[in-house]
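Encoded as structure tokens, here's the structure I'll be asking about.
The other protein chains are all here in position, but one chain of the complex has been omitted.
Labels run A, B and C following the written order; every chain starts at residue 1.
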Amino acid sequence: MDKIKVGVLGATGAVGQRFVQLLEGHPWFVVTALTGSDRTSGQTYGEACRWVLPEEMPEYARGMTVAPTEPGMDARLLFSALPADTAREAEPKLAAAGYGVCSNASAHRTWPDVPLLIPEVNPDHVALIDVQRETRGWRGFIATNPNCTSTGFTIALRPLLDAFGLKRVFAVSMQALSGAGYPGVASLDALDNVIPHIGGEEAKVETEPLKMLGKLNATHVADAPFRISAHTNRVTVSDGHMVCASVEFERKATAAEAAEAMANFHAPPIVQTLPSAPHCVIEVRSEPDRPQPRRDRNAGKGMTTVVGRVREDPLFDVKFACLSHNTIRGAAGGSILNAELIVASKRL
Amino acid sequence: MDKIKVGVLGATGAVGQRFVQLLEGHPWFVVTALTGSDRTSGQTYGEACRWVLPEEMPEYARGMTVAPTEPGMDARLLFSALPADTAREAEPKLAAAGYGVCSNASAHRTWPDVPLLIPEVNPDHVALIDVQRETRGWRGFIATNPNCTSTGFTIALRPLLDAFGLKRVFAVSMQALSGAGYPGVASLDALDNVIPHIGGEEAKVETEPLKMLGKLNATHVADAPFRISAHTNRVTVSDGHMVCASVEFERKATAAEAAEAMANFHAPPIVQTLPSAPHCVIEVRSEPDRPQPRRDRNAGKGMTTVVGRVREDPLFDVKFACLSHNTIRGAAGGSILNAELIVASKRL
Amino acid sequence: MDKIKVGVLGATGAVGQRFVQLLEGHPWFVVTALTGSDRTSGQTYGEACRWVLPEEMPEYARGMTVAPTEPGMDARLLFSALPADTAREAEPKLAAAGYGVCSNASAHRTWPDVPLLIPEVNPDHVALIDVQRETRGWRGFIATNPNCTSTGFTIALRPLLDAFGLKRVFAVSMQALSGAGYPGVASLDALDNVIPHIGGEEAKVETEPLKMLGKLNATHVADAPFRISAHTNRVTVSDGHMVCASVEFERKATAAEAAEAMANFHAPPIVQTLPSAPHCVIEVRSEPDRPQPRRDRNAGKGMTTVVGRVREDPLFDVKFACLSHNTIRGAAGGSILNAELIVASKRL
Partner (left out) sequence: MDKIKVGVLGATGAVGQRFVQLLEGHPWFVVTALTGSDRTSGQTYGEACRWVLPEEMPEYARGMTVAPTEPGMDARLLFSALPADTAREAEPKLAAAGYGVCSNASAHRTWPDVPLLIPEVNPDHVALIDVQRETRGWRGFIATNPNCTSTGFTIALRPLLDAFGLKRVFAVSMQALSGAGYPGVASLDALDNVIPHIGGEEAKVETEPLKMLGKLNATHVADAPFRISAHTNRVTVSDGHMVCASVEFERKATAAEAAEAMANFHAPPIVQTLPSAPHCVIEVRSEPDRPQPRRDRNAGKGMTTVVGRVREDPLFDVKFACLSHNTIRGAAGGSILNAELIVASKRL
């Protein structure tokens, strides 16, 4: 089949760059549009972009011309790495103009008819796209992926919720610097330090998993009926968000049972065949000192969630640590996997 | 008065060095003995010691001869920075021989008649020294300070327990590299990484605060009747242990009330006059992004506990972050303050 | 005597903060004015300033009102931490208005009648202030301190030039993050990285030492007749600039002779009595692995230059490493010492 033409909105930022890098050689998609700020519009991507990833800038992108973020792009599907403020106005306009928008921005994650999607967790929520089209008269759509910290954490909770039910969850994150974009955190704030605050993050981590783990009704999602308390921290790690979680179940379960439920978790068949789906959704490690960002963030090309230290909790039932690559699984990679699900479910 | 002669056991290690540094110019104590391993015995301290602190090695110590750790030292009070294994045998022997031992080692923290002491938290527990002497026939004694992570965390809990009662506490630590001693953590493990495991640490953080916050009966302490769940992590910070805590009270209280209780906490008068006591026991900061190890670990010369982000918790009552200097307040400095209390209470 | 009223220009930036911190409790100076950008003007310093130093903001400054940088300040002496562009216009205007300006900015370092001053190196150059006043009709003056990397390096060269003459010098720097100000270097550029480029720095390191080590004629300085080649690099260190130098002498000398010349170097008597002068100008260490930023940057309260690894060079005569605290000796502290010399030489 011919590849589907896609664009990257906000392509010069840190997440935008990750989209550009991950889309190189994609079997289904070909990048035909890159957008940037007014300042960079008209420049080549190579000129406009201060490339910050350790991987090289893909050759295909270097000579492409950066365009403004507005209808007229030669693409059917758009990956949005826009800042929330810009996304708020631009994405609905583009969806109305017929583009499918897979957005990493937080602007529309809480809209009742916008799916907040992790294919392995809630693939059925993709049907909200049909609701959007019907209600809003859009030819296109908006689909979102969750906050980078919510992502791996929600994946780890899915099999636990299914097997044992969930009542209460404590989550303390240690998040990577790349989560703040570029230039992001000043080196004088990062070196030899921990910053126990990330603006707006705790509210997202306390609410987004509930929507994703919730039940889809006809036109919206009923939040999953459990509660989360989150502490979010920035640590001196380049990539890879770690979450320490303590979980209280509806039905008692041992640490071994919880570990087994996570290790045996599989995505639905439609998801398993998607090009960006990891072979292993959750890797459960038995070493006492894993997961670690430096050693585990690239598991499954950055798409696998790595869980370790699953053990009894003195207050709740089980505690564990989980790690997820924040700019791959938790941002661009997650959004691309969402787009693949949407294509596979024939909604593009 | 004449200064009291003191020795430092295990003086060449990282905590031993901190003792040597903090005791320079102490108004009550003068260092007259330094002990090391068999290998270093007989060398000068300057030769024997690979100094790892950012401060210079004090001149007074450089030319002192390193002695073996055994009776015969010209000192009345001994600060122990021995490894737990060595401490297990050596400390009781020294206490029996008439030395007062203020130990940073974990070996005897759980002995019922050994005080686990933070002067601002449980100064009355110092009376266990009398029990020791009576029961064991020692002329000397052993007094211990808690694990470096338990320390600041227990100080923060004291006013909350007093004001509102405690039922359940979640604690997730992000601990400094110096907590592992020297050479300690390999740089290839520390750089761009988080290690979600510190051997034996979680058990200590889950139990030591209960002993310190417990009630002293005639001959032992009854643990405080609440429960703690701890996750302990190593992060790339030189000094300063951070703890994110969520706390459930016996009696409802708001975040503002909790913050006020901590900010208004004072040590008992006998403790306030000790030379190493910080002017401010708990500093409560109102900025959204404090405490931070790099900016707050030296508060009160490393003896103040800094608390921030006191806010409502969706599951329990209140959550906050607290920071304490692990090798000062949490080790050598805490032990010296204990010694000062013991002197002030006329037990030396 | 009454303390001299001083102001800090650009007080909210990283170097400005260092001035504010170092001037706390100064025996000769009292801070009576703090200036900032138009945006911060009128706010209290506590509000206007994102404090980035590990030390606490001094209490005296917190409530002071930030003023615009223009005549009318109640102060006789001004410490300038202005950006070069702003300094270019503001400093001559303030000097003409009667203020003594001790500037850390590079804007006027190359003016023939502006002294580029390190009191231990070229105290006689302070007489250029008289030239300024005569030629320009200023009641005030401008005196500058050199670039942070040139500073310690020039101090180390002074005794070598005096004893052996200099022909050629290679200098490769490894510079701290704080040299770039705040926010300065992005953490994603700093972590696990070296950046082999600092804009404009190499030209400064290749020329400033020649002016400082040059001979003062009636109205200007004749550059010292040797040549320097510099490579400047940014490394992941908070404070402390390291320079690896290889030096070719006019007259042959051994490494031991060079080390001795540096170790025996003393400031002229007028400089030794200045309040901020370090007791030891150059500390020569004999350990094979010193100086190190983390262990040596605070020598002499950050005002001592620490030299080590003095050894024969296979191409030139001698090679060594030297370290200097970039925001103390190499910026605010150096500028304050300059002001003290100017006061002591009765030029204020």
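Some observations on this one:
Criterion: a residue touches a chain if its C-beta (ideal position, glycine included) is under 8 Å from a C-beta of that chain, and two chains touch if they have at least 3 such contacts.
Since this is a predicted model, take the numbers as computed values, not measurements.
When the omitted chain is restored, the residue from C:106, C:246 or C:338 that touches it is C:246.
Screening A:294, A:309 or A:329 for touch with the missing chain picks out A:294.
From the options C:110, C:135, C:229 or C:286, the residue with contact to the chain not on display is C:229. Only one of C:148, C:191, C:258 or C:336 touches the absent chain when the whole complex is considered: C:191. Counting the whole complex, the residues of chain B in touch with the unshown chain are 14, 52, 177-178, 182-192, 236, 238. Listed for chain C, the residues touching the missing chain in the whole complex are 168, 170, 172, 174, 189, 191-197, 199, 206, 227-229, 231, 233, 235-238, 242, 244, 246, 288-295, 308-309, 313-316, 319, 321. Summarising the interface, chain A meets the missing chain with residues 54-56, 191-192, 294-295, 298-299.
Note that only the chains that are shown with their structure count from here on.
Comparing chain C-alpha centroids with the centroid of the full set of protein C-alpha atoms picks out B as the closest. Chain A and chain C have Cα centroids lying 48 Å from one another. The residues of chain B that reach two or more other chains are 191-192, 294-295, listed in rising order.
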